[in-house]
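Removed: one protein chain of the complex. Kept in place: all other protein chains.
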Amino acid sequence: MTNSADTIDKAAAEDTVVVAYPAPLLRIDTVTRRFGAHIAVDGLSLDIQAGEFFALLGPSGCGKTTLLRMLAGFETPDEGRIALNGEDIAAVPPHRRPVNMMFQNYALFPHLNVRDNIGFGLKTAGLTRAGIDERVAEMVALVKLDGLEKRKPDQLSGGQRQRVALARALARHPQLLLLDEPLAALDKKLREETQAELMALQRQLGLTFVIVTHDQDEAMSMADRIGVMKDGRLQQVATPRRLYEAPASRWVAEFVGDINMIEGDIRVRDAHRLTIEGRGVGTLFAVEPREAVSGDEVCLAIRPEKIRLSRRGLAPGLNHSGGMNSVEGVVSDVGYLGGRSIYRLKLDYGGMLRVALANTARLDVDSYGIDERVTAWFTPDDCVVLPR
Amino acid sequence: MSAKSLFSAPARRMAIAPYVWMVLFFLLPFGFVVKISLSQTVLAQPPYLPVFDLSGGMAGLRDAFAALSLDNFRALLADHLYVASYLRSVVVAFTSTVLLLVVGYPIAYGMARLPRRWQGVAMMLVIVPFWTSFLIRIYAWMNILQHDGLLNQVLLALHVVSAPVVWLSTDSAMYLGIVYSYLPFMILPLYATLAKLDPMLLEAAADLGVSRANAFWMVTVPLSWRGMFAGALLCFIPIVGEFVIPDLLAGSDAMMIGQTLWLEFFTNKDWPLASALAVVLLGLLLVPLLVYDRVQRRQLEHR
Partner (left out) sequence: MATHPLRLSRFNIVSLALGFAFLYLPIVILMIYSFNASELVTVWGGWSARWYVAFFNDGAMLDAARMSAGVAVVSATLATLLGTLAAVALTRGGGFRGRTLMSGMLYAPLVLPEVITGLSLLLLFVAVDAGRGFWTVTIAHTTLTMCFVTVIVQSRLAALDRSLEEAAMDLGRDPFRAFTAVTLPLIWPAVAAGWMLAFTLSLDDLVIASFTTGPGSATLPIRIYSEVRRGVKPEINAICTLIVGFIAMLIVLASLATKLSSSRAESAAPL
């Protein structure tokens, strides 16, 4: 993580004010783009800091690719400004922007070999012939393609082609590198390796990366901050941790990762604690969120791994009067996933709860079986209260 | 603005040269055909009057305009010979197109069912004769169909006939020649449509109890009508104006309009009448041409 993201995150958690905000490298200001009647990007504003690894995450059709293309220059915003280092670049054509893109299908020139592909952008970069050769050699070493310079794209493997595409995009030392679904075409093993390499590269070069992806795991593991988009608008911009543990809306909570939702009404607001009357569930306790919830209709969100199970009811001390949340139910389904198991509980009041428990012991001594009666319990701190 | 529009401005400029060329050498000449069709024949060089020549000034031009007349068109319609020629052309073109459909469809269908690797080769095999000289191919048939040619030799040897049959200078020979020459024009669009047909549809038909023969008529044929239409137009329109094939292979009693035009132009040196024939022919073909243009445009947009 970069310092700026860390600082912002901690500051947000502690509710302190950060005095010095570095000026953003990229400022997207109320940008809108329409295609006929369809609004692809809707009044979107976003700041991206220099040296950040930023991810645009969202379902297909949410406008993330359109936004990326606007940054690259292949689309122009209908409204709003895009400023790079304070200068408006919305009208600058793509070949004059200090921004480069790594295309989803790599778009390697089939008639040129690796070296000419990488050096393609340098011919208009004002370097001498020697300078170009030097830069190309530098890039080849950076992405570890030594020895393959003379090959044509059809003679390379998928992973190798990706490196060429990356080297080509980095060759001009852009201020901003855009990556369009960079890992989509790779198989799982290669994907994990490439993720690590991309992160290392970004840190090493100190560049700003913006990637577009629909894959949550990709965004969460690589990015310093993630912008979740839906229907052309940003739903939340936060670090991966904050996005997961403190989602801003019900939609974000359900989009990122797995979650349980219990609907209810706030009965008591007391200091920083809320007492919620869950529908049929009974009384539940939660911590007041940073942004106070207006109205009393809420959803209590709890992640499956934050819930614990017990066969014989709560131990003394861990009960209602102690402020702990608990519900009773019966195991209806067990999904064994190797490292963990997902238990689906049919609760007494009628709802369903998903609980994720790590399988910490190899020998199956004590796991819960179907139709077994259990108590599920979770702390108020682990819940998130969201407007319904 | 978008990436597309960044290209379109320079791309549009590229249209200028071909555009000018086509206007000069395609559109403009038609104007001349119309003008000549309204003129009279003379024994002179050029063999028509009036000649539009600016040396006479405005008065000269006005006189020239006054000399234009529809005489040629009247002569055309009055003489039975010409009307018969048009009729014959349309009938021959129509019959040929049907024949081409019947012969070409099984071939295109067979091609579409070949394993993927062989389809490219098959298409190449169909195109090669097309690229090989048209005249040569007709001549090749003359070779075979002549009185003591190969076909008669084979038939005599097999005792199918007792005396050599006259093949050349008959309508049968002409139809054979037409089908032979235009087959690639029919096969290629048909094949393109049939190749895109989803084989799952036929499997679904079989699953629902439809026999293979019925499935062909109920599923394949209706879905390939677009290819049939394109192929039919691509053949019908040029066949109407055919000259070489009927001239070399058909009998000399009835002439198609292409032959009539040639005769009037080269033998009788009656340029105005020939032009009038061309104008009427163009008028006849206007509707199929417009239909073809519309089909062509929609094909391109679908891509």
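As written, the chain order gives the labels A and B, with residue 1 at the start of each chain.
Heads up, the rule we're going with is that contacts are C-beta pairs under 8 Å (C-beta built on N, C-alpha and C of every residue); 3 or more make two chains touch, one makes a residue touch a chain.
Fair warning: this is a prediction, and the values are worked out from it, not measured in the lab.
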item: Contact partner of the left-out chain, one of B:Ala75, B:Leu101, B:Val166 or B:Ala195; value: B:Ala195
item: Chain not shown, touching residues in subunit A; value: 72-74, 93-95, 99-101, 103-111, 120-121, 123-125, 152-154, 158, 161-162, 168-169, 172, 185
item: Subunit B, residues in touch with the chain not shown (by the definition above); value: 3-15, 17-19, 21-23, 25-30, 32-33, 36, 46, 52, 103, 106-107, 109-116, 122, 124-129, 131-137, 139-144, 146, 148-150, 153, 180, 183, 195-200, 202, 212, 233-234, 237-238, 240-244, 247-248, 258, 261-262, 265-266, 271, 274-275, 278, 281-282, 285, 289, 292-293, 296-297, 300, 303
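Convention: only the chains that are shown with their structure count from here on.
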item: Whole-Å gap between the CA centroids of subunit A and subunit B; value: 62
